[in-house]
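Encoded as structure tokens, here's the structure I'll be asking about.
A protein chain is absent from this complex, but the other protein chains hold their places.
Lettered A and B in written order, each chain numbered from 1.
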Amino acid sequence: MKISLFIPCYVDQLSPHIGIAMVNVLERLGHQVDYPEGQTCCGQPAFNSGYFPEAKKVADHFLDTFADADLVAVPSGSCTAMIRKFYPELYQDSPQSAEVSELSGRVFEFTELLVNQLGVTDVGAKLEGTATYHDGCHGLRELGIKDAPRRLLENVEGLSLVEMDEGQSCCGFGGTFAIKFPQISTAMTQVKLGSATQTEADYLISGDPSCLMQIGGYFSRQKSPIQCLHIAEVLDQQ
Amino acid sequence: MSQSTNPTTQFQTDANRVTADVDRRSFLRSSLRGYQKTRTATQERFLSYESARIAAGDAKWEAIENLDVYLAQFADKLESRGATVHWCSDSEEARSAILEIIKKHDAKSVIKSKCMTTEEIHLNELLEKEGFEVVESDLGEFIVQLRDEAPYHFVFPAMHLKKEEINTLFQEKLKSINTDDPEELTMVAREVLRQKYLSADIGISGANFGVAETGMISITENEGNARLTTALPKVHIALMGIEKIIPRLEDLALMLPMLATAGTGQHLTCYNSQLGGPRQDDESDGPLEMHVVLLDNHRTRLLADPEQRDALRCIRCGACLNVCPIFKNVGGHTYGTTYQGPIGSVITPHLRGLKDWKHLSHSSSLCGACSETCPVKIDLHHHLLRNRRDAAGKGQGGLAEKVLMLGFTIVMRRPWLYRLTGRLGKIGHVLTKPIHGTRIDPFYAWKKTRDLDDPAKQSFKQYWKSRK
Partner (left out) sequence: MSRDAILGRVREALSVETDTHVREVVKKSPHSLPVLANGPDGRTQAVKEFLPSVGESLEEHIAAFKVLSDKLQTEFIVVPSIDSARQAIEQLRQKHEWERVAVHNHDLVQTCVNQLSVEFLDTSVNYDAHALEKCDVGISGCDALIAQTASALVTNHSAGGRALSVLPPHHVVVADASQMVTTMADGFALIREKHGDNWPSFISFITGPSRTADIERVLVLGAHGPKKLTIIMISA
């Protein structure tokens, strides 16, 4: 099956290895991977700041870029939620609303794509150690992604999963929130560090690179030995 | 709380202070963890908690979408039972209506049971200024009143205080014995307040629901203080926001267990009382007069918003506060509002002005824990987003932000410009190395507490190109 990748802007610039891992996993599973090169951003930074018309302009560009895609895979629950859940609201009364709801039905977060669309729960990955999984709020609550990443990780050879206390609470990122209210944002991550440390896990894994930027940034500042990984990187471990 | 500064500055300053107090934050968190455990156990007893939420949400939709009909019915029924209904457009009208009743009866002392709406109209300040003795009878409210503080949480007013602090307070203000045992402290308050009930001329309560069909208010509580407040004094005044209406008596059979489950994790609170009128001819006690003061105070402004009138369905259970990571880390007083937490952040801009209160809508990671827990399924975190939209639409985000967003749009619509920006970013990163981590670093707000990866040597785009 041909799968088109949407690599969010900050992943493209800061963490391209996440996108590369995703390509590797999908190709190993025998899929043809495509990357529409005109892509930039889904528009969420503007949308979450309340600039809806501006976000819509960026969304227009996304729609043009991915008009011909069959299936779109995104390594972020948050960006997927933007496209699948919030685009329809942005285009609620516009002539493109049918096109938008049709396209948003073809956009999937990486783990839900693997498990629910491609029917894969074991990608043959290996990683020694203990891991805890952090659910990004958008993936969890806007899209209801909870089981898919866990099923994939359970099948990673050598890896055991431990749940965190208050595991479903937010890591503190929240886009511009992290900059506008750094003290609250950091306090939230401090709580997360406590819960993660309690599990004695070697790895904290997430499906959302933005959460990882927040959690990883704070953990490394606090010299925590816990390594933060995107789930695509884990599934790419051989 | 720093009252003199503007609300945004006050919020930031207080948030700085509270987030730095690790001990208090963990005290708060462990208390809320206890709540969450109890609540989960109670929810699990339901045959379907999810369906019950939908049905409860529906009952409130029916009330809000037909509010004119039900409000009129509620008032007519109550009046036919001998109660007096006062319609008040704003705080000022409600305050004068209540003051007039109290003065007419030549009252000296007033006993109150928990009512957030009286906080909203700052009733206590007024009554004290007029020389009346006003006593809050709910234990938590009593404690914060003694401390001359606002309630910390609209369901658990004194949850921020440790028993040692309450001990000190009671010794100081009540000349009580030295004890930090919660039971003994509660008994101290019980003894003090018993005498107040018996001597008070006026009892003031709130209302959790107003039943349109039968003209009754319904009060939910655990302590029995609202029952005493509405049984012993000769005049009962109930202050109620117009949105508290529900259509029928039977709706309570659903709403009361939902309120308890979501609010405290109990399957039902200890006393759920429906009061319809003063003492009737064939009754042996109860107040001789009952006054119901209906308050608009900009609720109709929220009602006029076809997206956010949803928030008027709130039953003030406080569940959204209890799960909110912002509330857990900044605490109740930081909000500077009558209603704290997610619901407060949603409605305060409508009740008190978007310009001054929009920061509450930005102070959220939009994690959605509030909407997920709300027993009537209010679309809380998306309303925060809608408030952000409205603020941006009115240009309240400021010029710099507007320009930034414009720039963002221009770049993101043009792949070549996006690529160029990426490259310039890398160059910029190298050039600004000397100031990295300092206060003039553009990423200082982030980097003060968090590391940030350097831009990758090769972007994904470049990787993909090189592959081909």
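As a working rule, contacts are C-beta pairs under 8 Å (C-beta built on N, C-alpha and C of every residue); 3 or more make two chains touch, one makes a residue touch a chain.
Fair warning: this is a prediction, and the values are worked out from it, not measured in the lab.
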| item | value |
| --- | --- |
| Absent-chain contact - pick from B:294, B:392 or B:452 | B:294 |
| Touching the absent chain when the full complex is considered, from B:15, B:71, B:107 or B:411 | B:71 |
| Residues from subunit B at the interface with the omitted partner, ascending | 31, 34-35, 45-55, 57-59, 61, 65-68, 71-72, 75, 81, 85-89, 93, 137-140, 143, 156-159, 161-163, 166, 182-183, 185-187, 189-190, 193-194, 197-198, 214, 216, 222-225, 227-228, 230-232, 242, 248-254, 256-257, 264, 267-280, 282-286, 290, 294, 296, 300-301, 303-304, 306-310, 371, 376-377, 379, 382 |
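Just so we're on the same page, only the chains that are shown with their structure count from here on.
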| item | value |
| --- | --- |
| Subunit A-subunit B separation of Cα centroids, rounded to whole Å | 32 |
| For the subunit B and subunit A complex, residues of the former touching the latter | 12, 15-16, 19-20, 22, 25, 29, 33, 325-326, 328-330, 362-369, 371-372, 385, 387-393, 397, 401, 405-406, 408-409, 411-413, 415, 418, 422, 425, 445-446, 448-453, 455-456, 458-461, 463-465 |
| Residues of subunit A that touch subunit B when the two form their complex | 7, 9, 11-17, 19-20, 35, 37-41, 43, 45-52, 54, 57-58, 60-61, 137-138, 141-142, 166, 168-170, 172-191, 213-214, 216-218, 220-221 |
